[in-house]
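The structure appears right after this line, and notes come after that.
Not every chain is included here, but those present sit where they belong.
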Amino acid sequence: MKSFMALLKRDLVLAWRQGGGVGTAVGFFLTVIVLLPLGIGPDQSLLQRIAPGGLWIALLLSVLLSADRIYQADYDDGSLEVLTMGAMPLEIVAAVKSLSHWLTSGLPLAIIAPLLGFLLNLDTSLVFPIMGAMMLGSIGLSFLASLGAAVTVGLRRGGLLVSLLVLPLYVPVMIFGISASSGGLSGPDVSSAAMGILSGITLVILVVAPFGSGAALRTYMR
Amino acid sequence: MDSSFDLINSMLYIVGMKLTGKALSCERGGRQVFDGLDFSVESGGMLELRGPNGAGKTSLLRMIAGLNEPARGEFEIQEGDNEVNLAQICHFIAHQEAFKPALTVAENLQFWADFLSGSDDKADISVALEAFSMEPLAELSAALLSAGQKRRLALGRLAMIKRPIWLLDEPTVGLDKKSVGQLQSLMRQHLDEDGIIIATTHIDLGMEGAKVFDFATLPERADHGMYDDADLEEGML
Amino acid sequence: MAKIEKFANPTRFLRLQEKVQLWLVAITVILFAVGLYYSLVKAPADYQQGETVRIMFVHVPAAWGATMVYAVMALSSAIGIIFRHPLADLSAKAAAPIGAVFTFLALFTGALWGKPMWGTYWVWDARLTSFFVLFLLYLGYMAIWQAIDDHHRAARIAAIVALVGAINLPIIKFSVDWWNSLHQPSIMSMKGSSVHSSILIPLLIMALAYSFLFLTLHLLSLRAELRKHKIRQLQMQAAKRV
């Protein structure tokens, strides 16, 4: 428990001090949201239509961009090796690090997403559905991203490779996330069913990803 | 988790602990580094690993620390007992110093203290600071340290958290005279408390009574690559 | 060089700031009182826009202020980089949060105004977008200061960021001319103003009030920055000789 808290605390402090963590995640998210209408044109009703999808894509890219370094620093400076020498299994270490990644990226983004949605003319009735679906979905995204980061940690230029590996896994999260975000618009049944599936997927990821990450990290330390 | 730690802590006081490596063989990146290596160290004993660059000294330490697996051979910590999790009763001080430049010296030490001690009794970073005269550096960002100061930060773990086996990879590298003296007295104290030290080095560590194992004395390595030697001669490469 | 050193000696600055501080606060308060009275009570409601026109007296000076503060920031950065004067670096650092708030204020009041005027809070037209970009530049600039421990390094890097970002200023200025925009064209043109004096005068008073507000806040936070810097230096000194 003490190890757990120590690691979580350290990672949160580091996220906060280095590059501003939360601040920059939010900043990036914001910027993608800005680019969308610039790229697509200022048509209000068009924007409204693509708003939930746009928000989800922005969330996803934000999480992805910040993910490739979840383990990189610890790998480079030898911390990862010392981390294997405590009582905490490497799988739990991976889970804690994924969790702190979520706390500093997905969670704050899910909270501000609906606000930014106004920039895209988002339907106000969608605020809470989107926030809920994003909170749930982004946990899964963080854990997946951390799996991707672990799988590429030994490669210098993992950045794009992470995306390539992880994005296909993101797709189901996104699809159900978006349909869970639609609130009552496409019928209450549809969205609550989607929310159910999203929870299921997230659960599976929460269990599987730390094992995968742990195994990958061990392999790279060889 | 905590119960396993009480066990570990108590192990420190088992007089007569003996770490043995039997017929160890090491492969890295598909190449064989050494083969048929035997060693043993007893409580209160120190083993110095010497030998040319690339002989496999660091690799041996990493094996003991559980970071690499031996291709063949095994470790025993007590007569007949080879199931112990060595990683959790070892300190491994590698070339990489395992600290975060964004944290202060004190914060770095505190993190490892909390993470590695695990149990509820508080590991005290002031012990580490004192052991290597780092008190004035405590509140400084670790990014600003000089080479030797970084090394002292890493060595601080030894003083702060009690573990019976120390694996030190060229520990005196970068240290000034005074710090080398401090490290030596720390090592002596550890040996007096029935600990075990295995250290690689190219220069004299100034620890009299240490057993020396020279990798140069190992039998000629037979390289088991992917190809037979015959292939090489035939020029199949 | 030596002259600048003397002129902007931190100690001297602190003494000066202490002397003028009260005066600045007083002038700012008076200007705001007068300006708000004229703009909210005295100025006529617009025959087209009705009472909402009063948003203008907050919006327009805030927008001017935001660009002006960026110019101050960029200028300070340039001085900091060329003459290596620490006070210039700190001046740029202290200006950023104030500029960010002004920008936010302009964006916010503009959005509020946009609803009755254009029927929407936000459109992605050139001026609004480039102004939004200005907001992001402020955020990025502040993030740099926050992200780098070492003071001198942070100052250098932040200055590079500020100077490169200054490219955005002319884009904001000319955006209305380059792209056809929903937004109002410039009130102030070379030929003088096209707006009636009953609106122009309170507007100018408000602009003056904003300027003094900036000056007051800037000097205050510059003082705070100097203090913080000194504390760090003392901590560093304590750690020397190890």
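Chains: A, B and C, in written order; residue numbering restarts at 1 for each.
We take it that a residue touches a chain if its C-beta (ideal position, glycine included) is under 8 Å from a C-beta of that chain, and two chains touch if they have at least 3 such contacts.
Bear in mind the structure is a predicted one, so any value in this text is a computation, not a measurement.
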State, as a formula, how the whole complex in this structure file is made up of the labelled chain kinds.
A x2, B x2, C x1
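Everything below uses one rule, namely that only the chains that are shown with their structure count from here on.
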Comparing B-C with A-C, the one with more C-beta contacts is A-C
Can you check how far apart chain A and chain C are, centre to centre, with Cα atoms defining each centre and the answer in Å?
35
Centroid of chain B to centroid of chain C, CA atoms only: how many Å?
57
Of all residues in chain C, the ones touching two or more other chains
none
At which residue positions does chain A touch at least two other chains?
17-18
Sites on chain B touched by chain A in the complex:
1-2, 4-5, 28, 65-69, 87-88, 90-92, 94-100, 102-103, 107, 111-112, 114-120, 157
Could you list, by residue number, the parts of chain B that touch chain C in their complex?
102, 133-134, 136-137, 139-141, 143-144, 149
Which part of chain C faces chain B closely enough to touch in the complex?
149-150, 235-236, 238-239, 241-242
